[in-house]
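The structure that follows is given in the form of structure tokens.
Only one protein chain is missing; all other protein chains are in place.
Chain naming follows the written order as A, B and C, and within any one chain the residues start at number 1.
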Amino acid sequence: MEASEYLIQGPLSSAFISGILDKADKKQVGAHAFFLGKIRADKVSDKRVVGIEYSAYDNLVTKAVQIITSSLLRKYDDLTDVQIYHSKGLVKVGEISLIVSVSCGHRKQAFAAMEDCVEQIKANLPVWKKELYDDQSHKWLEK
Amino acid sequence: MEASEYLIQGPLSSAFISGILDKADKKQVGAHAFFLGKIRADKVSDKRVVGIEYSAYDNLVTKAVQIITSSLLRKYDDLTDVQIYHSKGLVKVGEISLIVSVSCGHRKQAFAAMEDCVEQIKANLPVWKKELYDDQSHKWLEK
Amino acid sequence: METINIIYFGVLSEICAKSTEELDFTGTLDELQNLLIQKYPDLASQHFQYSLNQEISSLSDSVKPGDEVALLPPFTGG
Partner (left out) sequence: METINIIYFGVLSEICAKSTEELDFTGTLDELQNLLIQKYPDLASQHFQYSLNQEISSLSDSVKPGDEVALLPPFTGG
């Protein structure tokens, strides 16, 4: 299976944000919004989450990202760019597993497009999370 | 007049974002959203914007930021942190003049709190922008 | 003879104790599902959808040798 350019092995870093900003349009973007998904140390019964192991269907992730991106660009006429990166493999508590970037001329559509994008990722990206607990046990999440 | 810790001379950089992320809660934050305001090369009649010169009432900015922050923390029970930085002085086209960061346990309130925060900044932060044009002229914006 | 490639994702890779397998099979996804549930009875209680050659598919779609079939539990990315 071909690796997806949108899937990164392990945690994402703030260097990704800098990279996106460096490449960003320097003339027509007035509003640039980022969403970062991070791993919480949730308590589940008497266990504590220590990390999440993500698995993904690479080829389908590539397709899903492209469908999400083009649907957003059609829907929001002020939107000029969408970037999506998701981790695969192990991401520990406190680390970043998802980065979404949306660039717009003005702020209103940046808010709407960012939320829309994250919801579409949750619904349509073929990625699965296995919660890892401090007692070495794990659980595949179902929603 | 005392300088406001929330006002930065000149453009903001992606190093701010890294700094905020480095200091962010590593246990309870699942959703971290950033809003960046940038200077657009808007065309006004036959002139083009080359930058914005911001002036601000420092002491009142400090108070306004603190009021906005505490109002958001009261309103959104899942919100754990708000950071606001605004430029003063010259910010050129393509550069960043505003960074807003909101951290939440979950994504829903992160979207709402970020938009709410930016709208409160627009309405209540005592900052004024003077648009600078490519023919050396300028205009104080009125809204 | 060419086989079909099956990929199990998420909890299904645990239930079937494998991530991929090759099967001699020709028929609909519905028929394939009956076969898989015979092989892995715990699949019967799971919710999942299929993709066929990387397109989300319905149970009436036909599978032929060389196809890639994936069993996809509800997505939980983010």
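A few comments on the model shown:
Methods note: a contact is a pair of C-beta atoms (placed from the backbone, for glycine too) under 8 Å apart; a residue touches a chain by one contact, two chains touch by 3 or more.
Predicted, not measured: the structure shown is a model, and the values here were computed from it.
Among the chains on display, the ones the left-out chain touches in the entire complex are B. The omitted chain makes contact with just one of the residues B:Q9, B:S55 or B:S137: B:S55. Taking the complete complex into account, B:S97 is the one of B:S14, B:T69, B:Q83 or B:S97 that touches the chain left out. In the full complex, the hidden chain is touched by chain B at residues 37, 54-57, 59-60, 63, 86, 97-98, 118, 121-130, 140-143.
As a working rule, only the chains that are shown with their structure count from here on.
Between chain A and chain C, the centres computed from C-alpha atoms are 26 Å apart. The mean-CA centres of chain B and chain C are about 49 angstrom from one another, to the nearest whole unit. Each chain gets one centre point, the mean of its Cα atoms, and the points for chain A and chain B are 23 Å apart. Those residues of chain A in touch with two or more other chains are numbered 37, 118.
Residues of chain C found to touch two or more other chains are 78.
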